[in-house]
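All protein chains but one are shown in place.
For clarity, chains are labelled A and B in written order, and residue numbers in each chain start from 1.
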Amino acid sequence: MSNRLVLFAPLLVFTVFAPVLWLALERDPQELPSAREGQLFPDFSLSQLVDASKTLQAEDLRGEVTLVNVWATWCYACTLEHPMLNELATEGIKIVGLNYKDDRAAAIQWLERRGDPYAFTIFDEHGSLGLDLGVYGAPETYLLDAKGMVQYRRVGVLDERVWRDDFASRYTELVLAEENG
Amino acid sequence: MSPEFGHVALIVGLCLAVIQSAVPMCGTYFGAPRWMHMGRSLALGHAVFVMLAFISLTAAFLTDDFSVRYVAQHSNSLLPTQYKVSAVWSAHEGSLLLWSLVLALWSAAVAVFSKTLPLVFVARVLSVLGMIAVGFGLFILLTSNPFERTLPFPPMDGSDLNPLLQDIGLILHPPFLYMGYVGLSVPFAFAIAALLGQQFDSAWARWCRPWINIAWVFLTVGITLGSWWAYYELGWGGWWFWDPVENASLMPWLTATALVHSVAATEKRGVFRSWTLLLAIFAFSLSLLGTFLVRSGVLTSVHAFASDPERGEFILLFLCLVIGSSFLLFALRGPAIRSRTGFSGVSRETLLLVNNLILITSTAMILLGTLYPLIADALDWGKISVGPPYFNFFFVPLSLLLLASLGVSVSSRWRHTDPSGLRQKIKLPLIASILLGVLLPVPMASWYDNSGYAPSAAVTLIFTFWVLGASLHDALIKTASGNLMKLPASYWGMLCAHCGIAICALGVGLSTIYGVQRDIRMDLGDSIILAGYRFEFRDIRQFNQPNYVATQAEFAVYVGGVLERTLSPEKRHYHAGGEVMTEAGIDAGLTRDLYVSLGEPLGSSSWSVRVQVKPFVRCIWLGGLLVALGGILATADKRYRRRRSPKQLFTGSSGRASYEK
Partner (left out) sequence: MHPVRKQRLQWILLILVATSIGIGLVVYTLRQNANYFYTPSQIASGVAPLGVALRAGGMVTKGSLHRIADSLEVSFDVSDGAARLRVHFTGILPDLFAEGQAAVVTGKLDDQSIMRATQVLAKHDENYMPPEVADAMLEAYKRPDERARVDEEPYYEP
């Protein structure tokens, strides 16, 4: 009898072990919930990137479901997600750029080279808006509803998979809610 | 060949695998030989279609088809052709496809080379392999399709292959490693087939052995190549880091090494039957676990692929299914396994048992060390990393123990060895190795500017000479009686592999103990003297390459005022991704490597520089290759090529399982 039990030992050890692996999987170290989710986009008064004479405010982000994309020329990952943003813009999605701690001339040149998917870009030279938003780093993307409320936030590259899995349904929902009243 | 064609081929391949996993297995239950025969052609068909899929992905790389997302992410039109090919398996999706291809090729090999085995047995083996192929096929198609397009806006050019991977090491390392990893699925399938058919005799072990050996040889070469690649390509002279991903490959290797030995005992003496079966299951389970750790991103590692919980869940599910069901099967069928014949305390069996214990203990301790951070994190004990000291603390003494038993084992016999005869045989090598080992570090202390006598070097040398001495001594005794040619290839294989282990240990020990390393700041014209070599920083210049700018330094190495060698370490800045690479300047030699790498510029003409002299570091990889060569020799033994007519097998004792149902 005891012999038979010994034969079950590997199975038992494994059954004890497997949940640990599962738990480890559950803890996604990259996930960063936002303190801003469900709150209004913070107030700011900053110049526009291309036209320095224009001043932008939080009101400019309202009235339409909007993506706010934090980017900078020093951020390598931003170059990776840029084609995706261009694609989204051609599909009629409103994207606002937040140029974060950057050099104005370099940023303008960067957009000229890679295409400009942004309706307009906020120039946050000293990162003050970034601090209010709680930006960890670039790139980050915020999904705002028509009232300027942050509905979702994503740290890291926005590629096709991220869009499909995490943004697409939220975006559509918000747009539909807006249309229905 | 368009990527869509590859995608379709992959789907067809998966369908064939589904049939392959079901039909022959059902055939064994219904006693339908025609169904069982289908296994072979299905396995071949599956291999053909996976091969087509692989070729079409390779074609997409060669033709710079950047509409395929995977190609766009990992290639570039400027990439040299050979790296376009190796880029196919440089990241997750493609390497999984390579994995599937390797599995398909192994199944096809089993289908082709199993003509002499009982039909029922082959049918079961191929079905099990088919099931594994279904798992991986689904994994690729559902979570990591390499053929995905980014239409309608394909990028103009790809974002280039990571420069670390633009190297001959990457062309060779993964295919070899995968041949080993996946090759372990064959003994696994054999074990499951044995459990299903309740056939655990020596014949089973004999069928299994060549497959185990070949898979193990590939794994050995794969790990050796990986270590060598890390040494020269990462630029800082380390060859093993106890990184989770390295551990993921070492654990199946240790288990497979145990399996290679225990299956020998099962074949020759009919002992350790259930243990051998269990080891076959363990080895493949560990290679699956390794896949899980690497692909799911649960561990922090320099090698880890981009993390993706979805993929992790799939592999974990597959892992649980495979391991859980095989352990259950083992528990249910285990009682039928009876090991024959006992053996005395002093015998080859006992020594193999010791060897297995040591190897499995090492595996368990590496497994614990690798998973401890996971466990701690899951249980909220804090964020922990387990460093090399833990692994070294256990691995070094266990390896020494292994070496000690290795020397005795060569001279031992099956069943019973006369203790006094054995003592007589090992006396000479024992004394010689202790003498040499104790005395050699005396002059060595002055060769390498190491202060004083190094006892650890003495220990290394004693154990290494012990294994080498005992092996050579035994070979001399055996050949002295004049029947040199009569000694089977497997004997020479064993000798070669054992000496390889000893030489590898010698390299590890001496390069660690006598290796000197200095990080210093050097101005143009400065010199540093290390282990009797004078390194002079002579020149620094820049030059342009199509895809990077290199800063190349020139170091002249003098021994006693005579110019010995010029080394040219580089710092490369790649245009595409902005990566910086350190290319070390290495002068390789059997007894020592000179290794210079550039750190960073500290002003106009001064640099931080790492200068190293590494005695006998080449022995590490030389030993690895000898081990692999030993495996090849053992597999080439005439014994496995002896043709037996299928009829004989059906009627013989080994055919017991054939038509029992």
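Keep in mind that, in the parts below, contacts are C-beta pairs under 8 Å (C-beta built on N, C-alpha and C of every residue); 3 or more make two chains touch, one makes a residue touch a chain.
Keep in mind the model is a prediction, meaning the values are calculated, not measured.
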Who touches the missing chain here, B:Pro389, B:Gly452 or B:Gly561? B:Pro389
Residue in contact with the excluded chain [from A:Met84, A:Leu98 or A:Val157]: A:Val157
So which of A:Leu7, A:Leu21 or A:Ala72 would be touching the chain we can't see? A:Ala72
Considering the complete complex, of B:Tyr232, B:Tyr372, B:Trp414 or B:Tyr640, the missing chain is touched by B:Tyr372
For the chain that's not shown, point to the residue among B:Gly158, B:Gly599, B:Pro615 or B:Gly631 touching it. B:Gly599
Provide the residue numbers of chain B that touch the chain removed from this figure. 235, 300, 302, 306, 361, 365, 368-369, 372-373, 376, 382-387, 389-390, 393-394, 519-521, 579-582, 599-600, 602, 608, 610
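By definition in this document, only the chains that are shown with their structure count from here on.
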Footprint of chain B on chain A - complex, ascending: 3-4, 7-8, 10-11, 14-15, 18, 20-30, 76, 80, 83, 86-87, 160
Going by the contact rule at the top, pick out the chain B residues touching chain A in the complex. 69, 150, 153, 155, 159, 274, 278, 281, 292, 296, 298, 307, 309, 312-313, 316, 319-320, 323-324, 327-328, 330-331, 334-335, 371, 374-375, 377-378, 577-578
